[in-house]
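As you look at this complex, bear in mind that one protein chain is not there, while each of the others sits in place.
Each chain gets a letter, A, B and C, in the order it is written, and its residues are counted from 1.
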Amino acid sequence: MILVLSPDATPEQVEHILDHVRQSGFTPFPIKGEFRTIIGAIGDDTNPAAESFRVLPGIEQVLQILKPFKLASREFHKADTIVQVGRTKIGGGHFAVIAGPCAVESEELLDAVAARVKKAGANLLRGGAFKPRTSPYSFQGLGEEGLQILRQVGDRYQLPVVTEVMDTRHVELVDRYADMLQIGARNMQNFELLKEVGLTNKPVLLKRGMSATVKDLLMSAEYVLSSGNQQVVLCERGVRSFEDSTRNMLDLAAVPNIKGQSHLPVIVDPSHATGRPDLIPPLARAAVAAGADGIHVEVHSCPEKALSDGPQALLPDQFDVLMNDIRRMVEFFQKSLT
Amino acid sequence: MILVLSPDATPEQVEHILDHVRQSGFTPFPIKGEFRTIIGAIGDDTNPAAESFRVLPGIEQVLQILKPFKLASREFHKADTIVQVGRTKIGGGHFAVIAGPCAVESEELLDAVAARVKKAGANLLRGGAFKPRTSPYSFQGLGEEGLQILRQVGDRYQLPVVTEVMDTRHVELVDRYADMLQIGARNMQNFELLKEVGLTNKPVLLKRGMSATVKDLLMSAEYVLSSGNQQVVLCERGVRSFEDSTRNMLDLAAVPNIKGQSHLPVIVDPSHATGRPDLIPPLARAAVAAGADGIHVEVHSCPEKALSDGPQALLPDQFDVLMNDIRRMVEFFQKSLT
Amino acid sequence: MILVLSPDATPEQVEHILDHVRQSGFTPFPIKGEFRTIIGAIGDDTNPAAESFRVLPGIEQVLQILKPFKLASREFHKADTIVQVGRTKIGGGHFAVIAGPCAVESEELLDAVAARVKKAGANLLRGGAFKPRTSPYSFQGLGEEGLQILRQVGDRYQLPVVTEVMDTRHVELVDRYADMLQIGARNMQNFELLKEVGLTNKPVLLKRGMSATVKDLLMSAEYVLSSGNQQVVLCERGVRSFEDSTRNMLDLAAVPNIKGQSHLPVIVDPSHATGRPDLIPPLARAAVAAGADGIHVEVHSCPEKALSDGPQALLPDQFDVLMNDIRRMVEFFQKSLT
Partner (left out) sequence: MILVLSPDATPEQVEHILDHVRQSGFTPFPIKGEFRTIIGAIGDDTNPAAESFRVLPGIEQVLQILKPFKLASREFHKADTIVQVGRTKIGGGHFAVIAGPCAVESEELLDAVAARVKKAGANLLRGGAFKPRTSPYSFQGLGEEGLQILRQVGDRYQLPVVTEVMDTRHVELVDRYADMLQIGARNMQNFELLKEVGLTNKPVLLKRGMSATVKDLLMSAEYVLSSGNQQVVLCERGVRSFEDSTRNMLDLAAVPNIKGQSHLPVIVDPSHATGRPDLIPPLARAAVAAGADGIHVEVHSCPEKALSDGPQALLPDQFDVLMNDIRRMVEFFQKSLT
């Protein structure tokens, strides 16, 4: 940690700061510049006392040097983590294709989509039973009935299933049916929920919040990891921006950015990132090229009847075309779809 | 709702769209322009079927005309809502000053702060017992012990108390101790939590999410209102932006913007918005001038020992000075601090 | 400047870095931490060689400590700068009200507006002769004819006039007619234009760019100041954000934020910030309360005939009402409207 003193800090203030640094368990190294003094404070940056430095009289800025996450860090764990969901692997050269409708609406519809995405090459089935909807008047999901349908259809097509959990009270229930627990963007900083899924032994798909920095996302992963669950897959799904012709702004740089500093797999969701079927295929291809460990794509057999988020889904025929590209690109980049 | 057709929509597509509009319970009014056809679809915009229009072949854009919230709307409820918390009123000319430390750390510290903010003129006491912290290694709050302290100190100084609830499982517990339940920015779209506090009979302080639009905030309020709880106070606390010299960007325009379209009271939190004690007083004054129904300010008796968010708190002496200004301004704008 | 070395920097790299620091004219102070070495580099941060440090092998981060602006800084010039435009003073307790139509459209229209804003208490007249329009098909301004009209009408009502200059080739022309030269948001980083107005002896009104940080704005002011012109007034006019119900997001915190670190006057433009006449009065009042040195408001006598930006203008009657509030608030804050 580095403390930058204000240009008019008095000698008494400097003394008080040095004392406080020592009392908090850091070793201070003051450097006197022409305009300002800076103090290097050697010690554990995750020490909560560090936060209090900013308010000491005479301090202008406190700069944290060390990364605030540990278990999620590549410094802590050099090799790529490979997360296993059923028979599907994610990370370390294994590319995941998670596909399915936004919401589980009926067994018939889910079966129709699952048959098609399985055939096209997807290796994980998604579908929401609990849906976070902006409006209380929108369809909120089928709940446990949706979970049952998802489980049955997943088993039928030998596709492990992933579904969102939105409430700490539902974790046990969702855990009973799903192979992977999804934390949605709106709950990325629902810390109680993160702790709770961290106590299960199911892999977690953690989506980036709409205004979360890469560091925030890794800190949220740290909540799950520090609760004991090491199987976390991160998902870039676009962030809020001023651009109004797409639903969100896909931050594809986050993929290599995260992979440089963390061992966790990172996948990309071009469906939620853009909300536009015409943009999903080029961005899915770009995700492979940027080094992602998978994609997360919404597919619906008849989007005009979808009860939730239909417009951002591909039709099965469009998904077939996309998978032809993805298969070739995964091969091009010497990864495998298994 | 208005459907804008693409310039190359075929007559068959137009026919299919008109059918679908009718089947969904809307009455279509097509208008043929030189370049494009548009269709006015008269009916209930909150009809979930409306979402499906966007994916019909031949459709380029779907424009929603009606506001998606009802109970929160001024069209629904013309007069300003006045929310009562203990003996304190918020809204309709009543100005609330919510003050206190970020977290309840000990009875001694809270008592010291409460004594000072009461004397300075605050009419509500805040303090966190459950704290949403970016890092799992930071202080997470005292839990029920914190609630007990808050209750006792609030009673001692005759200040109604407000505190954050972060987990559906804690709503009952927090409800037992608090006079007002706070939903933090990170949980603004934790819809299960919104429904749960909507089932209590305690007033709710709903903070704007870091990347929530004004419409999103009102939709979240709609969750609480439609669950049966009409006592909601909204709080502008800054949004994420590219500006890196303040913690967030205070969107003060949100105050008159919300008050024009909703009857709910709106307060402003300059502490979280800026993270800088030097900016809190001018922005608190600006909030009064912009028409806010209250302010929410962190006060700590010794911020350098604060376990949570100390740096953004005012010292009691600074709060005294601020309250002198606020009192005069509230009078200037012919409101009352009761 | 502080150099943070990567945890696996080799001793050779450290040596190379120390050499490079010395050769660039800095004095290095290395501090060895448990995980990382940091090097304090004492010297002139505005030394362009400093930039090259970031690419040295073994360097992870370079932290600049000193502010990159000098002439704009309060460290350099403690007292508030008072900018004088004709007989109107801005800053240091003098509050400016700049009002007028977006564009000069005809002498008749400008005269009508000028008569009203003068009577209501404005002390500067604005009007665009050269207009930056997003579309090449929109009205681009009357050019020199507009400047002549502005000059005549300003003289008639004894209001000094401010108008935008968009092209280095027009600086001489605009300088001939105007009392104050405005640099618009879109040209805030048109550095050649900044240098050119820096060579005139007319006060400059510098508007913040749509995605400029406070630091960027001060660096642009530094361009004007370092060209020799010390009369710069800064203007906060909203930045781009995800909020789609207002044209921009007014960053009112920028006012006290800038005034804390710079001696230059800061005014606020609620017209461009919101694009909504209903939000202009509350935000103009808030600007006074936040410590602004003036406001910049569009007024038009018949906005539905305005050729440019009519919708964000107040009608003269609305401006009268606003000025009643502003006059009382300026007095309340012990400033003067002269």
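Assume contacts are C-beta pairs under 8 Å (C-beta built on N, C-alpha and C of every residue); 3 or more make two chains touch, one makes a residue touch a chain.
Worth saying up front: this structure is predicted, and the values here are computed from it rather than measured.
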item: Sole residue of B:36, B:77 or B:156 that reaches the chain not shown, by the stated touch rule; value: B:36
item: Of A:279, A:297 or A:313, the residue in touch with the unshown chain; value: A:279
item: Chain not shown: contacting residue from A:31, A:122 or A:290; value: A:290
item: Hidden partner chain, touching residue among A:252, A:267 or A:322; value: A:252
item: Sites on chain C contacted by the missing partner chain, in the whole complex; value: 20, 46, 48, 51-56, 68-69, 132-140, 166-170, 186-187, 189-193, 195, 209-211, 216, 219, 222-223, 226-227, 239-240, 277, 303-311, 313
item: Chain B residues that touch the omitted chain in the full complex; value: 2, 4, 7, 29, 31-36, 38, 40, 42-43, 61, 63, 65-66, 75, 240-242, 244
item: Interface with the unshown chain - residue positions in chain A; value: 211, 213-215, 239, 241-246, 249-257, 260, 273-274, 276, 278-279, 282-283, 285-291, 328-329, 332
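By our rule, only the chains that are shown with their structure count from here on.
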item: Euclidean distance of C-alpha centroids - chain B vs chain C, Å; value: 31
item: CA centroid of chain A to CA centroid of chain C, Å; value: 38
item: Residues within chain A bordering two or more other chains; value: 240
